[in-house]
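One structure below.
For this view, one protein chain was removed and the others were kept in their places.
Here is subunit A:
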């Protein structure tokens, strides 16, 4: 039991640090509320969908920005997609970068876009690793026979 409670404590610390550092926001907790017996892996499913989605989008953004003549509309629609899904999942930082990204797209500022692209992919990888850690911890707790604490 000691292990479980320790794991649980770790988990709470970690997840609250995620909130605190702005990786995720309230929406993420809303997501957790949607998870129940009928769909026990809801959050993980959504998150992995988000990761796949985001990866694809970032790649296509990068491709689009490498073109000699950049189709900013195309980029903007990708960013919009990413913004939509990140706000749905509650990925606050990614979303904020996306907002800035879109304004650069509007201004057709290639430099800014490139910078934002880097930031987005950076934030994305950070988030991915953090969330994966979080999920791993969840798994550990469950494996140890405990229940995942709700924050």
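The rule is simple: contacts are C-beta pairs under 8 Å (C-beta built on N, C-alpha and C of every residue); 3 or more make two chains touch, one makes a residue touch a chain; residues count from 1.
Here, contacts and distances are computed from a predicted model.
Engineer: According to UniProt, what is the chain that's been left out of this complex called? Choose from "Histidine kinase 4", "Aspartate aminotransferase", "Dynein light chain Tctex-type 1" or "Auxin-responsive protein".
Structural biologist: The missing chain's protein name, per its UniProt entry, is "Histidine kinase 4".
Engineer: Among the options A:60, A:77 or A:132, which residue touches the chain absent from this view?
Structural biologist: Residue touching the chain left out of view: A:77.
Engineer: On subunit A, what residues meet the omitted chain?
Structural biologist: Subunit A touches the missing chain through residues 19-22, 25-27, 30-31, 33-36, 38-39, 42, 45-46, 49-50, 53, 77, 80-81, 84-90, 92, 96, 99.
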